[in-house]
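Missing here: one protein chain of the complex. Every other protein chain is in place.
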Amino acid sequence: MKPLNEMKVQFFSRSVNESFARVAVAAFIAQLDPTLDELSDIKTAVSEAVTNSIVHGYKDQIGNIYLTVKIYENGRINIAIRDRGCGIDDVKTAMEPMYTSKPGGERAGLGFTVMQSFMDKLRVRSRSGYGTTVIMEKMLKMRKDAES
Amino acid sequence: MKPLNEMKVQFFSRSVNESFARVAVAAFIAQLDPTLDELSDIKTAVSEAVTNSIVHGYKDQIGNIYLTVKIYENGRINIAIRDRGCGIDDVKTAMEPMYTSKPGGERAGLGFTVMQSFMDKLRVRSRSGYGTTVIMEKMLKMRKDAES
Amino acid sequence: MALKTESDAHILTVFLEGEIDHHIAKSIREEIDMSIERVHPATLALDFGEVTFMDSSGIGLVMGRYREMKQLNGSVTVKNAPASIRKVMRLAGLDKLAHIE
Partner (left out) sequence: MALKTESDAHILTVFLEGEIDHHIAKSIREEIDMSIERVHPATLALDFGEVTFMDSSGIGLVMGRYREMKQLNGSVTVKNAPASIRKVMRLAGLDKLAHIE
């Protein structure tokens, strides 16, 4: 099904772009007049996925991150975040709460947990050596329809 | 020369995306800590180019608009806005102040004039039937370097 | 859009707000034109005090209202425009058409 509105953005895996990604998504879905809670949930989930691509996917290399936001009828939004980084060997383990491959440091192992609980749907596709795609969906309580 | 940081965004030629484009650009260059005047100049120039792609390039059709922002050393930013719309027959005439191909309506014919005076450089490439690319450049007064 | 307006016998003041671009210009235009129709003012005062952004679509908006008010033998006044918006207006030579306060 063709979305009502769509944007794709691609940017370098520099940590300064984490806030850029959040603002870009927030600005795009502003047309649906989301509540502050919905906005905050979505920004947090996006921040987790983008940070993972930067920290885990590309490690200290600079690669491209691809973010797509699609708006469908009735306030359904679909967000995909993709990297061409190292990929995840075992997605099931990676998604467990508190699991992190960087235990010594300052990662809490809660990125996937946040995405899962702040969004309605989460799907992770990854292939070792090729990269990772995270697809999230959320239904917004509709207050105003996307103009057509 | 490879930019220090780069983002590319692509979105539907819906007028609701005019404000999205402005915010996306502003959020991306926020890392250079621009002055309010610089931000306002850039947002206005971006708004003109994106509006032109929507109003003139694609008329009432929905197509994709491609926006690229590149950050170079010393606060130089390069912004390209491209559409695959109808193109411009005579770029020189189109760029004249007050010239508009929609005189009856509410267009002032000042889009290119604004881009030219609010940015340091403006280049327009267009081919009738194929689309239009507007490339603009501005040097920001540097207050903080883009982190590398 | 539901713009605040204020009118006495001669002046219709419209309080614009937020970002004025091509997307929003149409509904602003329609609302102002309905008020002009109803009030038939001698002067249309456009108050930009709460406007945070404006591109050349806003210039088209003011110029269009100027043409309409001229047909009614009236005039247009621009009030409280922030510096960034006055910059766009000056570029357009709007000071030759409207009285900018």
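Per-chain residue numbering starts at 1, and chain names A, B and C are given in the order in which the chains are listed.
The definition used in the following text is that a residue touches a chain if its C-beta (ideal position, glycine included) is under 8 Å from a C-beta of that chain, and two chains touch if they have at least 3 such contacts.
What you see is a predicted model, and the numbers here were worked out from it, not measured in a lab.
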Chains on display which the left-out chain touches in the complete complex: A
Of A:Gln61, A:Asn74, A:Thr93 or A:Ser117, which sits in contact with the chain we cannot see? A:Ser117
Absent chain, residues of chain A that touch it: 15-16, 18-19, 22, 36-37, 40, 43-44, 47-48, 51, 54-55, 105-108, 110-111, 113-114, 117
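Here is the rule we use: only the chains that are shown with their structure count from here on.
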Counting in whole Å, what is the centre-to-centre distance of chain A and chain C, each centre being its mean C-alpha position? 42
Rounded to the nearest Å, the gap between Cα centres of chain A and chain B is 27
State, to the nearest whole Å, the distance from the C-alpha centre of chain B to the C-alpha centre of chain C. 25
Touching two or more other chains - residue numbers and ranges from chain C: none
At which residue positions does chain A touch at least two other chains? none
